[in-house]
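Note that one protein chain is taken out, while the other chains of the complex remain in position.
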Amino acid sequence: MNNSRLNWKIGGEAGYGILTVGEIFSKAFVKGGYHVVAHPEYPSLIRGGHNTFQLRIDAQRVRAPILPVDVLVALNAETIVMDLNDVVPGGVLLYDAKSFNVAPQRGDIALCDVPLTKLVTDLHLPKVAANVAAMGASVALIGYELRLLNAAIQDVFGDKGEKIVEQNVIAAKAGHDYVTRSYPEPYKGGLRPLKGPNRMTLTGNDAICMGAFKAGMKFIAIYPMTPTHNVMTYIAAHAREYGVAMVQPEDEIAGINMAIGASFAGARSMVATSGGGFSLMVEGLGLAGATENPLVVVDGQRPGPSTGLATRTAQGDLRFCLHASQGDFFRVVIAPGDPKECFFETFRAFNLADALQTPVLILTDKHLGTSFFTSEPFETDGLNVDRGLLLTEGAVPADYSRYEATSSGVSARTVPGVEGGMFNSNSDEHDERGYFSEDAPVVAKLVDKRCRKFFTAATLLDGIKYHGNDSSGTVLVGWGSTKGAILDAMDYLRANDDVELGFLQVLFMSPFPSQLVKEHLEGRQVILIENNRGAQLGSLIKEHAQIRPDHTILRYDGRAFNADELYQKIKEVL
Amino acid sequence: MNNSRLNWKIGGEAGYGILTVGEIFSKAFVKGGYHVVAHPEYPSLIRGGHNTFQLRIDAQRVRAPILPVDVLVALNAETIVMDLNDVVPGGVLLYDAKSFNVAPQRGDIALCDVPLTKLVTDLHLPKVAANVAAMGASVALIGYELRLLNAAIQDVFGDKGEKIVEQNVIAAKAGHDYVTRSYPEPYKGGLRPLKGPNRMTLTGNDAICMGAFKAGMKFIAIYPMTPTHNVMTYIAAHAREYGVAMVQPEDEIAGINMAIGASFAGARSMVATSGGGFSLMVEGLGLAGATENPLVVVDGQRPGPSTGLATRTAQGDLRFCLHASQGDFFRVVIAPGDPKECFFETFRAFNLADALQTPVLILTDKHLGTSFFTSEPFETDGLNVDRGLLLTEGAVPADYSRYEATSSGVSARTVPGVEGGMFNSNSDEHDERGYFSEDAPVVAKLVDKRCRKFFTAATLLDGIKYHGNDSSGTVLVGWGSTKGAILDAMDYLRANDDVELGFLQVLFMSPFPSQLVKEHLEGRQVILIENNRGAQLGSLIKEHAQIRPDHTILRYDGRAFNADELYQKIKEVL
Amino acid sequence: MGDIHRYDVPGTWPTWCLGCGNFGIWNAMKNAYANMDLSPHKTAIVCGIGCSGNLSYWINTYVLHSLHGRSIPVAQGVKLANSDLTVIVHAGDGDTYGEGLGHLLHAARRNVDITVFVHDNQIYGLTTGQPSPTTFKGTKWKVAPEGVFASPVTPLPLALIAGATFVGRGFSGENKHLIALMEKAIRHKGFSLVDIGQPCVTFNYVNTWKWWNDHVYKLDETKYDRFDYELALKKAQEAGDKIPIGVLYEAEAPTFDDAYRSLNAEALAYAPINDIDVKKLMARHL
Partner (left out) sequence: MGDIHRYDVPGTWPTWCLGCGNFGIWNAMKNAYANMDLSPHKTAIVCGIGCSGNLSYWINTYVLHSLHGRSIPVAQGVKLANSDLTVIVHAGDGDTYGEGLGHLLHAARRNVDITVFVHDNQIYGLTTGQPSPTTFKGTKWKVAPEGVFASPVTPLPLALIAGATFVGRGFSGENKHLIALMEKAIRHKGFSLVDIGQPCVTFNYVNTWKWWNDHVYKLDETKYDRFDYELALKKAQEAGDKIPIGVLYEAEAPTFDDAYRSLNAEALAYAPINDIDVKKLMARHL
């Protein structure tokens, strides 16, 4: 009998390419028709810290990590110390016993000793190639096919030239052949390639970048900050191809203000940062709101307060994003839950920013932004760019008023260069033409105009997604990156306990879908699941839908929920 | 029969000392035993704009402005154009008919034409002295006593030398004598000095400064921003006397970070700003929260979003202050409602900052911060400085851990200079000693530690004040500077309609007094009153007490509520 | 030479104090625009918050009235998105040398083709008279009764060190000179900083009209070599009794916006975005 799933983890010192190894290994299984969820964990240190990459492989769709692991690959002693307990009884530790002097203290697992370093140095390959040898060894141990690993190596190292690819292929083979010889029995009968559709392996941040390119983003300012540093790398790699200006500003304040300038000048524009950088953007956010310049802002959350845990995950910025900056004005806040939503919602974010002429925030986090998931290619055919009320040359009416107090709250915009469309995009309170005004009725009128966008937005959007059983007595509620763990936990409940729950995913935090949330939650047992301490979505539900969750499952130690852990926690309160 | 109240307003061009005139005139009546409420209105322009100063004088305690006015003093034509409709039928316009060519279009009021400019220029006084002549004229018109005006002139101009005082006294006399001769009948029989206690005339910001001095604030960083510019002036005037370092930093970011440094070093420290400047302080706020350094932050609200209306009033920053900065951490947010509360709550803010080792925000606004009110001198005898768990030299235990996870969430602090107390005041997540840590259980423990301060704080505070009828079926609810208008409106209801309402004033927005709010509001008709568009306190009540206000009275045109207007609005919904 | 009234905003007049140095800057600016026949709709002004920034209300063009201290980043964004525009900043000394000093120097080192006019009244005008970064050391003010403790920022040498390719100083009272200077600054391709002496008659009792008139002198264009960096750095440091006005420095250098412009044939703002293909991106993830 073949196996149809496997949980694999590799650990080693920082700086030894664990992330690249993980990416290659993920691709090798996606190429073989599997779904994967893969996430790196590493401290905010360049070297010396303990880095791991964990990969869940399954023939069925899976969306979140789980524990325990079947196979642990230890590239250093620390991995044995820290991660050995994560191995399932009957699982395997793959390690190079001679390389480090910590003896694995588990009698209930198999030991697969492979002289990784020797294998590669004997072949005159650099020592770091031991990582790749470990992948080859893993492939053999799992009974998978080496050619798929080689194909993944080609994909990831192709840009670096044939020589590099070749060396890595040799290293992989060395590991593979050693295990085939020494441990001929594959773990649990082996994992064979499946006939599956072609799927992508990508992170949430990759998908955001693709969505932005598709939407015609032309300007992006990013000051480096984990976990959006990979947005920078991705955009940079494709900036020329897509004709996009990416600027690394001197600070986040400059970044958002540049983006507002670019938007005012007519380019779709964006910034991406994390909480600390977003803190610095708060004044600019208000500027965009007051002047009604479209803008897309990505906040990749990580644990706060303050610098906190730079390379870990959290959902602690929700309320902050909803209320950042002085005075009342409307903003859109979207929380995608997987790469597909990252792509489509980012695309939509640009349309909404133009349609509503106000900032649109996309809330992600380290887990969603930097973990790898599988996804079918995105269907882009129906996606239409809509720039909203944007007047072009010749279309400007004679009595043009930029800030006309329309019933939708949105008024027609011009951009510099358009004849007859001149106006003052004014951060001071102003009249309908943009000229400053302190007249009480005018002030109230313009405040109302801008706030009416809330209702206009609400008509454009549903704001929620409902998954699973429509009529279950208990409903789970969550947002953003916990979506994967929640859906997987529901799969466990269905499979193991024959319990079919419902899950209300809140996608839009502003405009908050109060009515829909109320309808879905009222009269049911509500279990709130969040990756923060403040139960921030819970507070929104209390505020807008007058409903108190019956149970709250929170995790706030910098880690994402494991699907199996969440499953257990849900069972405890059911 | 004497009159016991009067509503007086003066209008003129900016830059002609309307504010000083208003201050003098207010003092003249406080010296005569009256209560006053006086507020300036002016646009965000240095000159050329229309400035007014409105003064409500009453033998009874009054707390908010009202309309209409009894006496309007027009120093320029614009005042006649803009403010004449504010005069009550039977009221008086005092003006210099020859100075400007706008004819007052009201048949139902008395005209008191005084050649103000001629009077002062004939006496070889500078033209601006016409303002003071107008005050003298007003005193005569009202039938008040010139000596009290002279005493007020002495108070305000005393610092500038005897000559200035004398000139102003002469100008006042000229106006006074002219009116006594030409219009011998005082308006409504005249307003005579009363025998009342000695009261102070002061703004909310003055009271905040006094509270800070009393609390031993030693460091304050302020970047100029209306409406806290007068905090700067006040502190500067007394910095030497109280041994306080006031720094004008290069920007608000530097300001809050300097204050955090000063606090870390052991000085009680503070920053004051408005919404735009506070936006820039958001990252620093999180730093104080994460490192647990005490800090007092004053946000003087003005209408947003963005630059908005620099010199007008609003209560639009409540939610922003509650949620500013990434991640979950506890802060205190206090909203005083009158100068007395400004004083005592600022004093308490410093004690709370030390007791809880976290930022304490004081929310005021332009109306409370810059209008003049009367108040009995503050009773300071019972006020004790409490620096909380601050370890001094010799008291540091051998195994000292700065961030010990105590049950209160507060742990003992040392400051540089104290032997054996060294620690890392760390914005990175850390263990109990302050050393960085990414260990999951340690992270959760420290997050919990900091968040426990919420409960500790809640036990220290009531968080609300209840005014008026305990058992009325209808209860008003509000916060901050609307307190005055609400209490005055209740007086009107009592006097005119024999209706005795209750008023729940929410003083602490964090920790929010959920239980008390619930107890006071449940089962009653709730009327929410706020000076913003978003009904932000309303949203807190919905979130924390699950109660939806039955009626909402909001004003968001940059002006404070008039007591009479609010009275009418309450009657409409009763 | 174009019509100066093209730049009028009908029915408005500046609210500055009578005698304020901003009037001279406003007048010079409209004249410089007219001389260059700039199309109002192809010009964008970005201004900060202050008496200075209020100028944007009385000039008929595209304007972004931004934030205190942030006009230079905004202006860079405008220029990068549409390099066909003439982009000009009007901001105060508090704005540019206090809150925004970092932005100024970073824009200079990028050599973005924008022109920054600083209304340098050596005071915070709109907030009623606090010392600014260019206020002289030792002078006393209501909020600094002990006198200002810090040395003033010297913007021109800082900008030169940072890499600005056009550096000049003007004076509101030398209007004709200022018009010509503004024209040159706008025409210069690259980052231009012009610091303009602007008496604040209401709050600055030190740097009055008389003070300025007593201190400024014009650089002799026929003798002064504005392409000499060493000389410029020296001249820019001249303070004390005599303060030079005119173009202190000019150099040719590649601009940041041109580097980006090379990515696209047309300005970014005009690039078609209706049907962008991301299938090739997706293919890389298969």
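Each chain carries a letter (A, B and C) given by its place in the written order, and its residues are counted from 1.
In the analysis below, a contact is a pair of C-beta atoms (placed from the backbone, for glycine too) under 8 Å apart; a residue touches a chain by one contact, two chains touch by 3 or more.
Quick caveat: nothing in here was measured; it's all calculated off a predicted structure.
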Chains in view touching the one left out: A, B, C
Listed residues B:428, B:488, B:530 or B:543, member touching the removed chain: B:428
Hidden partner chain, touching residue among C:21, C:152, C:170 or C:199: C:152
Sole residue of C:40, C:94 or C:133 that reaches the chain not shown, by the stated touch rule: C:133
Contacting the left-out chain in the complete assembly, out of B:419, B:498 or B:572: B:419
In chain B, positions touching the absent partner: 198-202, 206, 210, 213-216, 218-219, 221, 238-240, 242-245, 247, 249-251, 253-255, 257-269, 283-284, 287, 291, 377-378, 380, 384-385, 415-428, 434-436
Sites on chain C contacted by the missing partner chain, in the whole complex: 98-103, 105-106, 109-111, 133, 146, 149-154, 157-158, 161-163, 233, 237, 256, 259-260
Touching residues on chain A - with respect to the absent chain: 15, 44-49, 223-226, 229, 232-233, 236-237, 239-240, 246, 248, 250-251, 276, 306-307, 310
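The rule is short, and it goes like this: only the chains that are shown with their structure count from here on.
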Chain pair showing more contacts of the two, A-C and B-C: A-C
Centroid distance [mean C-alpha coordinates] between chain B and chain A, Å: 44
Separation of mean Cα positions, chain C and chain A [Å, integer]: 41
Rounded Å distance between chain B and chain C, as computed from the means of their C-alpha atoms: 37
Junction residues of chain C, two or more chains touched: 49, 65, 67
Numbers and ranges of chain A residues touching at least 2 other chains: 253, 283, 287, 291, 427-428
